[in-house]
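Every protein chain except one is present and positioned as in the full complex.
Showing chain A:
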C-alpha cells in the first residue's frame, strides 16, 4: 500500500498540479469575481475587505438593467454580421495568401511576405484617420461593412496559414502532379484538407477579434442603430457615477456568444494548434 503510494505521488507530480492549480486560479479567478460582482445587489459592499464571493443581497437586477439600457440582441446581431464577414474573409483570403506564400515559388515572394508582416506593427491610431477617409471615399461610413473591411484579412492569419501549408510534405503535391492535377486542384483537393484545423483557428481568431474590437467600430460608425455590442456596452459606464456591478453584468452578457462559439469549435481549435505549431 505504502509502496504503491510512493510510486504514484512524486514531487514532480505535486509541483505539476500546483502549477496547474495556480494557472487555473489566475485565469478563472477574475471570471468568477465578475460573475459574483454582477449578482451583487445594492446592499453589497463592492469594495469590502476581505472581498467575498457570495453576494449578500443576490439579484438579477443588474442583468435586467443591461437589457433595459442596451438593445442587446440588436447589437449582438450587428456584431455577429461583422464577425461573420470577418470570418469568411479571413479564412478565404488568408488560406489563399498562405498557399501562395508557403508553397508557390514566384519572384518577390519574400518581399510580399515581409510587407504583410510589416502591417502587424502599425497601430490603428496611426492610420485611423486615413483609413476612415478611404472608407468615407467609398461611401461606406456608418455601415457594418465599414466595420469589417479593414479586418478582412489579418497578417497574423496569413502567417499561420503560410506555416501550415509549408508543413505539408512536398511529395503529396508531387504525387498529385504526376496524376495530372493542376494548381487549383492541388490547392483545393490536396492541400486545403490538410490545413482545415489551422483554418478553424483563423476563423476563431477572426471572430474574437471582430467581436471585441472597439476603437475602429467607434470611428467608423456614428449611427446608434449600427452599433456593435462593444460600443453599446460601453454606454453602461456612467459619465458621473460608475456602477461596477452593471459593467460586470454587461461584460458577461457580451461574453456568452464567445463562449458558445468556442465550445462548438473547441476540438478543432486544439487540433489546429497542433497542426500549426508542432509539425512545422
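Keep this in mind: a residue touches a chain if its C-beta (ideal position, glycine included) is under 8 Å from a C-beta of that chain, and two chains touch if they have at least 3 such contacts; residues count from 1.
FYI, contacts and distances are computed from a predicted model.
Enquirer: If you had to name the missing chain as UniProt does, which of "aconitate hydratase", "Sugar ABC transporter substrate-binding protein", "Acyl-CoA dehydrogenase family protein" or "Protein-glutamate O-methyltransferase CheR" would it be?
Expert: "Sugar ABC transporter substrate-binding protein"
Enquirer: Which one, A:38, A:162 or A:226, makes contact with the chain that was left out?
Expert: Reading the full complex, the residue touching the unseen chain is A:226.
Enquirer: Using the definition of touch stated at the top, determine which of A:42, A:119 or A:266 touches the missing chain.
Expert: Candidates A:42, A:119 or A:266; residue touching the omitted chain: A:42.
Enquirer: Which listed residue (A:39, A:100 or A:202) would be found touching the missing chain in the intact complex?
Expert: The one listed residue touching the chain not shown is A:100.
Enquirer: Please output the residues of chain A touching the missing chain, sorted low to high.
Expert: Output for chain A: 42-43, 45-49, 65, 68-69, 81, 84-85, 88-89, 92-93, 96-97, 99-100, 104, 106, 125, 128-129, 132-133, 136, 139-146, 148-149, 152, 182-184, 187, 214-215, 218-219, 222-226, 231, 234-244.
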